[in-house]
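Missing here: one protein chain of the complex. Every other protein chain is in place.
Naming follows writing order (A, B and C), and every chain is counted from residue 1.
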Amino acid sequence: MAAFDCVIRGGEVFVSQALVRCDIGIRDGRIVALGEHLDAGDEEIDASGRWVLPGGVDAHCHLDQPMSDGAVMADNFETGTRSAVCGGTTTVIPFACQFKGQSVWAAIEDYHQRASQQSYADYAFHLIVSDPTPTVLQDELPRAIAEGYTSFKIYMTYEDMKLNDRQILETLMVAKSAGAIVMVHAENADCIDWLTELLESAGHTTPEYHAKARPSAVEREATHRAITFSELVDVPILIVHVSGAEAIEQIDWARRRGLNIFAETCPQYVFLTSDHLHDPEGCGHKFICSPPPRDQANQKVVWNGLRTGTFQVFSSDHAPFNLDDPKGKALHGKNASFSKIPNGIPGLETRLPLLFSAGVTQGQLSLARFVNLTSTYPARLYGLFPQKGVIAIGADADFAIWDPHATWTIANADLHHAVDYTPYEGITVTGRVTETVIRGRVVQRDGRLLVEKGSGQFLRCHAPDFDLM
Amino acid sequence: MAAFDCVIRGGEVFVSQALVRCDIGIRDGRIVALGEHLDAGDEEIDASGRWVLPGGVDAHCHLDQPMSDGAVMADNFETGTRSAVCGGTTTVIPFACQFKGQSVWAAIEDYHQRASQQSYADYAFHLIVSDPTPTVLQDELPRAIAEGYTSFKIYMTYEDMKLNDRQILETLMVAKSAGAIVMVHAENADCIDWLTELLESAGHTTPEYHAKARPSAVEREATHRAITFSELVDVPILIVHVSGAEAIEQIDWARRRGLNIFAETCPQYVFLTSDHLHDPEGCGHKFICSPPPRDQANQKVVWNGLRTGTFQVFSSDHAPFNLDDPKGKALHGKNASFSKIPNGIPGLETRLPLLFSAGVTQGQLSLARFVNLTSTYPARLYGLFPQKGVIAIGADADFAIWDPHATWTIANADLHHAVDYTPYEGITVTGRVTETVIRGRVVQRDGRLLVEKGSGQFLRCHAPDFDLM
Amino acid sequence: MAAFDCVIRGGEVFVSQALVRCDIGIRDGRIVALGEHLDAGDEEIDASGRWVLPGGVDAHCHLDQPMSDGAVMADNFETGTRSAVCGGTTTVIPFACQFKGQSVWAAIEDYHQRASQQSYADYAFHLIVSDPTPTVLQDELPRAIAEGYTSFKIYMTYEDMKLNDRQILETLMVAKSAGAIVMVHAENADCIDWLTELLESAGHTTPEYHAKARPSAVEREATHRAITFSELVDVPILIVHVSGAEAIEQIDWARRRGLNIFAETCPQYVFLTSDHLHDPEGCGHKFICSPPPRDQANQKVVWNGLRTGTFQVFSSDHAPFNLDDPKGKALHGKNASFSKIPNGIPGLETRLPLLFSAGVTQGQLSLARFVNLTSTYPARLYGLFPQKGVIAIGADADFAIWDPHATWTIANADLHHAVDYTPYEGITVTGRVTETVIRGRVVQRDGRLLVEKGSGQFLRCHAPDFDLM
Partner (left out) sequence: MAAFDCVIRGGEVFVSQALVRCDIGIRDGRIVALGEHLDAGDEEIDASGRWVLPGGVDAHCHLDQPMSDGAVMADNFETGTRSAVCGGTTTVIPFACQFKGQSVWAAIEDYHQRASQQSYADYAFHLIVSDPTPTVLQDELPRAIAEGYTSFKIYMTYEDMKLNDRQILETLMVAKSAGAIVMVHAENADCIDWLTELLESAGHTTPEYHAKARPSAVEREATHRAITFSELVDVPILIVHVSGAEAIEQIDWARRRGLNIFAETCPQYVFLTSDHLHDPEGCGHKFICSPPPRDQANQKVVWNGLRTGTFQVFSSDHAPFNLDDPKGKALHGKNASFSKIPNGIPGLETRLPLLFSAGVTQGQLSLARFVNLTSTYPARLYGLFPQKGVIAIGADADFAIWDPHATWTIANADLHHAVDYTPYEGITVTGRVTETVIRGRVVQRDGRLLVEKGSGQFLRCHAPDFDLM
């Protein structure tokens, strides 16, 4: 019998902030040895000339999530996770969304059904809390935490989701007492509604007005408010999909005051601008997501935040809608006002290559920071570490094996999601995930899936680790 | 033949931000295997119940450094590094100090003689540049960098050391073009001299006036000025021994602007205050170092900076002088004015236990952050990584093996330096380094040295790694 | 016939930032001459040895205002303005408060009835907008502005008053288009309610918990939010009764960004602290007002804001309730929880002497700044200038004649309001208003009223002047 089920041999392996030449020995899906010249495995993967990084953890994505307006997402768990693993992501954490009036448990069960036997990647669930009734707060959420659902997302905008200030405070109290992390979508609902009505009543309905209806000040205000709630309750929070300088200023200000404010940003805030919404050929709706992309000056500040520690998490916020689909971006017709267009863009598969190329290859981001942002820190924050997010003895054998020098151009035709476009079409990147390994099995090689759907496993999350740095 | 020269077995090993249970296989002084149930080694170390962390890197200490005023340091390389290894530090980077008029190479050679066959720890040298003549700038420093002396310290104060603004700019230019990191002692010399004369002429000469002669504003000003030089030259710098909120404000401000400003702090700024200088029994001179310790509010801001990323390095700034020694603190007599008392306090052996206890044990600092600050980041910044500062295949087998639960009280009688006091006498800490391992050899166990002096090796530094995060 | 109805002779008169020796000639209630050695008047007032300043304008006071909880204010227009003029204030701007469901015009008419033939001081009205229905926004408010009610106060807290974010935006739009200034009471209602319930459920009901239920963060958040609304609508606002450093930080931040944010503070934030609420003799309720007084560190920041331009207005926020009165502070009994005690403290008569003494006499505030804060700037901001707030040809002959050297101790027994206490009892001040002159008539001398009630006139306000500096 071979010493190992599998040995990955000859690669440069990322451990402890360093790329070191070593072999990886795997047994029963776990890493059991790191060393020079390991004995043979039943299977051998030749990683020479390549980099072996921890598999990506995409901590913010929407898959097969029912929408209250009737829109239907283009990706279910099968297509979404197929896309994820082809982009080097081995764990995804989509949302189980409670609708108003619904039990949290009903939502959890619904999502388990949607995911069951479908996923290529391992997966956990965040809960979206949209109706924090006393029962939910006192009974359902504490129990859900105990059973491995240790992160809640709350919305400060969207009519069907948003919590008022009091509800946010009460939800934070549960997170504090029962040990969860709260993710906050921070935009001021009233301001957006008011601006939207002003714009629409002036006839401004094309996609570029989406950005004008959600200016930075609206995000900054809600960010400041959420920080205040975190301060009053004395519990950490994470601000999701931070788009630019104004929200960053608030977050940095809070951290200098000693508050535990975490922050996430996404590819759209470093690779897109609001100019994309102003598409002369009428495809601005491709880029409608919230908050909207800002401008180049903001991109630069986001990069600085990635580099210097404002951000701990870089996620896709994958929210997939087909373009001409009457159940997608064209829900209310092709000429519907921006406010009627489903929000969100796809990004599960492109997240890692985009950041690797613009960050690591081009020298804006250390490799250690790249791995932290895309894998280790989300695993730690969301209670999956050290099972996930790290190459260490005992951890799951999840890897993205990179050819750091491969140069290629993003084309939707080559992607594996079920969405009919990518907002990043035509961008050339350097760095490609040639193989993705989950629990010791190669799930894709060069874009070909080597396992059946359903091989991904559900993960129960432990308590969040707030001591990231 | 055993597979390994040595195996450390059964410990919780810190790799990649995590403590994982695994064995460490060592051959020829290097880590060659990490795994569960490794084969036997010629030597076996039982680490069960303990934590195996990377050996500490103390990147700021003064050993056997000749002083222009005739003072003599209490520690030479033998006693200083003996103390270091007993405190869990495996690599030290003291200073080779150029005197005005002296060649840099003469300084380097002098220090090699002082260190040769004396050191228990591995060691590299920073250069102190006090006379940046054209020859030094154009010839000596670039050559020194090429030969492994890749960090310079410069002073903005001290009559015999300080550079003027122009000299600093020119030294930074060399660092930029030849690839070194510049460490800056940031205090405004003229302000200190002026305040000192005012105080002394008013009869205020006792040690507490040391702090009044060097208020925070004096440090803040020089910090801002150094940042400006870094910005103009477009080269990173590191501000050493940052003492409190005012300098931190400048550093954080610079980082938010995208500048590459690194920062170090020391035990004296989190465990001492200026009240210690005001000793009714006349021992205030024990605590005279520059910048001086501040107050509790500043300590809190320093802690926040350690926790949130202002600081990358936590060093001892060990500068050892005996108390009643006419070549030490009493150089000009026991009642000499504060301005005549040699600056500096010892700290090589207490650095790690103090921070471990107040930080990790008491929950102010994650273990990952502790390791980064005391080992990994200094190794990376100063070009010793991944040989030093990390537990990874191929790295030197340098470890501090901790009993994380041992509680003990610091007493100078138990320390291994040659200084007649410790400023931390009587502080009770939890966490103790029971064994220190350098290149696979146990150099101390429970405070007993197990090797001969001179076992430490000289290290040539590579280019600094500025992409820490 | 004498050249003047009245001549004030021989005083040091404050004009254009200077105290100059000159006479003031008055005819028909207006200043018609300033000069050396003016001709005789029918009446002569000898001001030699004294300072003649513009009469005070108290732009924030509550008089005879019906409360939705049944509490009854201790002062009506007669007693309140009697007190005001005895303290050197010649113009007051109390509030005409719209209740929910009520027409703004009904509120205005109600207050005119309450004030008519009662007032010693001249008076205008701010409107409190608590129910911005479409009719109110589109019709009533624009018409009210046109008729001289050019300032609205809105509340972000208090159940019966508070507007939601959308209502605030819409009210600001009216202010922008029709030319009014909006005053904002900035505290987060939900946070206060939540904290109050937490405290009360823990049995913490004594007055000191009033401050704990309304911490600085709650005020800061609402201030930041109000600033955001001002920014989005692009209209100036004024934050009333700012209590300390946290809100000030937001205001200064906004002003540096070029936003037109004005701010007011009150005597309670420089002369009281939250310690007053913690009265061992059970009189903490004397000091219950919102926001609550903070601590000495905050006082210092408020002083700096008064001195350097954060604040444009220093008002009393006079809100008078008797202590043991079942219609006053004891509305729900003497042992009622802090949340049931009517908010507010008296201060019309003590506002000017307190600030004069601690500011001008003690050298913290220039005389020019004192006059701006207490008279000129409120007159300008609220559209009463140059009729009020200045000593200039054509202005109303309203003066406070001060003995700048008189030292006296505040005692409620000597005050002229109808409230049974003053929170400033026992404070000794230097500087006393010996005579108050309104439109050329001496209304009080040494605390004796020399005119009948009803001599005060109603003032219609012009558009606000936002170019204060």
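Here is the rule we go by: contacts are C-beta pairs under 8 Å (C-beta built on N, C-alpha and C of every residue); 3 or more make two chains touch, one makes a residue touch a chain.
The structure presented is a predicted model; accordingly, all values stated were derived computationally and were not measured.
Taking every chain of the complex into account, the absent chain touches B, C.
Of the candidate positions B:191, B:400, B:415 or B:429, contact with the hidden chain is made by B:191. Of the options C:137, C:418, C:449 or C:468, the residue whose C-beta touches the omitted chain is C:468.
Check B:64, B:221 or B:317 against the missing chain and you find that the one touching it is B:221.
Checked against the hidden chain, the listed residues C:131, C:252, C:295 or C:420 yield one contact partner: C:252.
Check C:283, C:368 or C:406 against the missing chain and you find that the one touching it is C:368. The omitted chain makes contact with chain C at the following residues, 13, 15-18, 20-22, 25, 32-36, 38, 252, 255-256, 258, 300, 304, 307-309, 365-369, 372, 376, 380, 385-386, 390-395, 465, 467-469. For chain B, the residues touching the chain absent from view are 164-166, 169-170, 188-191, 193-195, 215, 217-218, 220-221, 224-225, 228-229, 231-232.
Keep in mind that, in the parts below, only the chains that are shown with their structure count from here on.
Distance from chain C peaks, on a Cα-centroid basis, for B. Inter-chain spacing, taken between the CA centroids of chain A and chain B, is 39 Å.
With centres defined as mean CA coordinates, chain C is found 58 Å away from chain B.
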